[in-house]
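All protein chains of the complex are present and in place, except for one that has been dropped.
The letters A, B and C name the chains in turn, as written, and every chain counts its residues from 1.
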Amino acid sequence: MKRLVVGAHYGLMDWLAQRITAIIMAAYTVIMFAATLGGVTGSREVWHAFMANGFIRFITFLFIISLCYHAWVGVRDIWMDYVKPATIRVTLHVLTLLALVGYAGWAVQIIWRLP
Amino acid sequence: MHETRLTMQRTMQKHAGVFRFKDMLAAGVERIGEIEQQVARTQIKDKSKVFNTARIEALELDNLIEVAKATIVSANARTESRGAHVRDDAIDTPETPDGRNDKKWLKHTLWYREGSRLDYKPVQMKPMSVDTIELKKRAY
Amino acid sequence: MSEMTKPRPKYLALHEIRLPLAGYASILHRVSGAGLFLMLPLLIWLLQLSLGSGHENAALFSTVTGNILVKLILLGLLWAFLHHFCMGIRILLIDIHVGVEKQQAHTSAVAVMVVSLALTLIFGLKLLGVY
Partner (left out) sequence: MTNATRTVQFKIYRYDPDRDAKPYMQDISVELESTDRKLLDAMVKLKAQDDSISFRRSCREGVCGSDAMNINGKNGLACLAAMEGFPEGKPIVLRPLPGLPVIRDLIVDMTQFFKQYNSIKPYLINNDPPPERERLQSPEDREELNGLYECILCACCSTACPSFWWNPDKFVGPAGLLAAYRFIADTRDQATSERLDDLEDPYRLFRCHTIMNCVDVCPKGLNPTKAIGRSRK
């Protein structure tokens, strides 16, 4: 017998989370693109100073966390659509989760280490 | 088969349509008889056992021609107007309002397939639970 | 079921099914998202090189970003990001019931395509160091 697993109740939560993180990232994107046009990538020194700013550092941190959560929901949706065998799918879910947590840690410590 | 069905439809439309005429009905009975022969000879090419809509249509045609025959033979015999059966040769008189002849035709028609025989049965005028509605001329 | 039936074929030849433009924009949203996810390590690594102190980091950063292949990948990712960004805004608007009618949805899909390509051009030139 094939059992259909539906009836989970995290649909709304994930959906909302994806929207909220999207809004955070969109705002960050606008700021960063404006900064780029403003010339913060002009030289290494300017770039370092810009990224070391407390506020920028904070929103970058927020961006990284949002990105990883957002990607988690998105990538999980992809696996849910295209990968049918449950064991492979769950494995992929776990790998995705591990990768994203790893990326988040890595990126955050880059920001942290800034002088 | 498609053609036979169309011919049957058009014949019924023409000979037993909304307004009915004595001669047309009589000719229609003949015509439907001929088409019945045709229907008996129709064939379908599709022999598949899966969702064979051609076969469904053939079976439908079999039933339709029977209904057509029952309709036109009965209509031809009923020489009055009643409800949707409106005959040009039934005249409006005080005894037969709008050409409706209750003395002669207040009865159900029964058509039998064998020999295309007609029979009649009386109308139940005493309903079980409500009062009888008296016959009267139709008025709006 | 009592009778054994042959497994039925499914018609799902994606290249033959005509989608509205919004449908393609939507597919690209997923594709770009997946691409960005796959390329995340590269991006984080580049961030690390760009922010790391010392000569080695700076040197490696310019070598890597100087590579034409990397430049192309970055250009692709830039477009992916911008498409995902624009399409995301469109989705958010639809979520709050802005532009859910058929015609509006088409117009907004066109806008997403045009704007994301235009922005890619603007920032792509910057990326390639044209200005």
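Some observations on this one:
Rule of thumb we're sticking to: a contact is a pair of C-beta atoms (placed from the backbone, for glycine too) under 8 Å apart; a residue touches a chain by one contact, two chains touch by 3 or more.
Since this is a predicted model, take the numbers as computed values, not measurements.
In the full complex, the chain left out of view touches A, B, C. Checked against the full complex, the one of B:I44, B:L110 or B:M125 touching the unshown chain is B:I44. The omitted chain makes contact with subunit B at the following residues, 1-3, 44-46, 48-54, 57.
Mapped onto subunit A, contacts with the missing chain fall at residues 4, 6-12, 14-15, 77, 80-82.
With the whole complex as reference, residues 5-6, 8-13, 16-20, 22-23, 26-27, 29-30, 91, 94-95, 97, 100-102, 105 of subunit C touch the missing chain.
Everything below uses one rule, namely that only the chains that are shown with their structure count from here on.
Computed from the mean C-alpha positions, the centre of subunit B lies at a distance of 68 Å from the centre of subunit C. Averaged Cα coordinates give subunit A a centre that lies 15 Å from the centre of subunit C.
For subunit B, residues touching at least two other chains: there are none.
Residues of subunit A in contact with two or more other chains: none.
On the subunit A side of its complex with subunit C, the touching residues are 19, 22-23, 26, 29, 33, 36-37, 41, 44, 47-48, 51, 71, 74-75, 78, 103, 106-107, 110-111, 113-115.
Subunit C makes touch with subunit A in their complex at residues 30, 33-34, 36-37, 40-41, 44, 47-48, 50-53, 58, 81, 85, 88-89, 91-92, 95, 123, 126.
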